[in-house]
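A single protein chain has been removed from this complex, and every other one stays in its place.
Should a chain be cited, it is by its letter among A and B, assigned in written order, with residues numbered from 1 in that chain.
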Amino acid sequence: MSTPATVHRRLKPSPFLPDLAEIVRKDRLTAAETLYQLRLVDGTELGHVPGQFVEVGVFGVGEAPFSISSSPSRGEVFELCIRRVGDVTGALERLGLGARVTVRGPFGRGFPLDAMRGRNVLVIAGGLGIVPLRSLIINLLDERADFGDFTILYGCKNPTDMLFKDEITRWAARSDVDIRITADIADPSWKGNVGPVTTLFRRLTIDPRNTVPVMVGPPVMFRHVVKQVLACGIPEDRIVLSLERRMKCGVGECGHCQINGVYVCQDGPVFTYAELKRLEEAMLR
Amino acid sequence: MNGPISVLKRPRLAVFELASCAGCQLQILNCEDELIDLLRLVEFAYFKEAMSETSDDYDVALIEGAVTRPADEEKLRVIRERASLVVTLGSCAFPVGIPGLKNTHDLAEVEKLVYGDHAELFPSTQAKPVDAVIPVDAHILGCPIHKDEFVRIVTALLIGKRPPVPTYPVCVECRLKENVCAYDRGLVCLGPVTRAGCGAICPSYGSRCFGCRGLADDPNLPSAEALLEEKGRSPEDIRAEYVLYNGYYTLAEGGLKAKVAK
Partner (left out) sequence: MIDRVVTKADLLDFLDRLAAERKVVAPVAEGPLVRFKDIGRAAEISDRYLPTALPPSKYLLPPKELLLRFRTDDGVAIEPLFDTGEIVAFGVRPCDLHALALLDAIFIDDKHDGHYLSRREHITLIGVECLEPCDEHCFCASMETLDVPSGYDLLLTDLGDAYYVQIGSSLGKTLVESLGAARDAVYEDRTRLRKAHDSRHAAFTRRLDVTYDQLPALLAESSDSLLWDVLGEKCLSCGACTNVCPTCYCFDVRDEVDLDLEGGRRYRAWDSCQLEEFAMVGTGESFRQPRSMRVKHRFNRKGRYILERYGRQGCVGCGRCARNCLVGINPIEVFNQLKGQPVERTVRT
């Protein structure tokens, strides 16, 4: 299955010379996550494909990689859903609307949209995995007629961790998408499925000849879900997953994101299972 | 508005001294080239080594020295209540350093040795690092601290950034200095297990690392100790290596003690 090549916005003398972007909107999603809407100051569009990431920097604090959460089909602005965990994410949270941050990218190989056209798509999101997958989901919904059956499985630890609640409710109301949600640990308000995301497979019919499973989540989720979809008879080179590693430079130089001989920032972050299964450091076994 | 947002707007700093030589405080005053700029960012509310005015109104407490008296612990608790950030200065405050040598002797004996017949007038405790008594937000390490690192850490704290202190050992910086390894000069050296950030200053001037900045995040102590043994050091010698600066934590953790006792 072919996937789109790396897209560079433009060649620069320094791979570290960033563009400037302005924070145009901030929405607090949960206690730890905020959705940022950014616009490039030079007026251009980011020009990404779903699954790619950017390096966002706060002057004086540093840069960090973030998956792009918005769909390229909704141009002009782009969105990043960011969990506050360290220096850059903490500094971003303190910045107000109109503040300028640095942006490099988009980097990496995104989801193989073209190879998915005409097929059934099964999206499996675990925890923060929904963040890059939201870009794909919106893109698919915007070009819905190009794809077959569309199923989304989303698992989070607690119901309160669930991201993009309002949007998911709107998606669920559509008749052309099947959304199933689960929580590892239920609270009294939770009426849905309880258990890991693999439990959602029980009542699912998957056509192995024509389904592309696309998954993003923690290593433990990959291990279990890959087993599930392989058991359904889906070939290894049609199982799509996206990895999280420490993408520091974004351009395949710095070495931090390397797994065995592969640079996640350039060769990925989206891979097929066939590409990764022999890589011990992919932690899929 | 586009740069980093200060989380602390011109905070008031207070410098306190426990059991120490005051050398780390002097390092602050040694920031001659940076002091004017620094004073635009912070002001000093209390700094006995530098000014006569005093105040109990401060945001950041910088604490030099080890805890060695019951009164120190009380003082620290008051400081912790008043300050929004507590930062240690130097090895005595963390990981305890030279004052910790008293811990290798009987407390009563030490008191008698120092204060003679009046020992009971000066109640004392085992030497402890500051973070054994109150929560600490950041450590400025070293014996003494280095003024450049002091400035770097203070500015980082002002913009809400974690202090840029390496997690790796001194060897990393020592190799960058192209030094002749202390082991190749017939010495033993704690560089492989000690936290970097000093620029390997001691080995660079012909000495070796004594471990004043405490252990790195991920030291391979069994292998480092085997190396010292291979260089002819006895278990007692190895224990002494740790005791100089790292006695409080490494000996308390039991691993080393067990090894030395075998």
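Criterion: a contact is a pair of C-beta atoms (placed from the backbone, for glycine too) under 8 Å apart; a residue touches a chain by one contact, two chains touch by 3 or more.
A quick note: this is a predicted structure, and the numbers were derived from the prediction, not measured.
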{"item": "Option from B:181, B:201 or B:244 whose C-beta touches the chain left out", "value": "B:181"}
{"item": "Which of B:110, B:151, B:198 or B:215 contacts the chain that the document leaves out", "value": "B:151"}
{"item": "Selected from A:44, A:73, A:210 or A:260 as touching the chain missing from the view", "value": "A:260"}
{"item": "Footprint left on chain A by the chain that the document does not show", "value": "11-18, 20, 57, 59-64, 83, 85-86, 89, 100, 102, 244-246, 248-249, 251-256, 258-261, 280-281, 283"}
{"item": "On chain B, residues whose C-beta touches the chain left out of the figure", "value": "1-4, 6, 34, 37-38, 40-41, 151-152, 155-156, 158-159, 164, 167-169, 171-172, 175-176, 178, 180-181, 183-184, 191-193, 217-220, 222-224, 226-227"}
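The rule is short, and it goes like this: only the chains that are shown with their structure count from here on.
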{"item": "Mean-CA-position distance for chain B and chain A (Å)", "value": "43"}
{"item": "Residues of chain A defined as touching chain B within the complex", "value": "58-62, 86-87, 90-91, 94-96, 98-100"}
{"item": "Touching residues (chain side chain B, partner chain A) in the complex", "value": "1-5, 7, 159-162"}
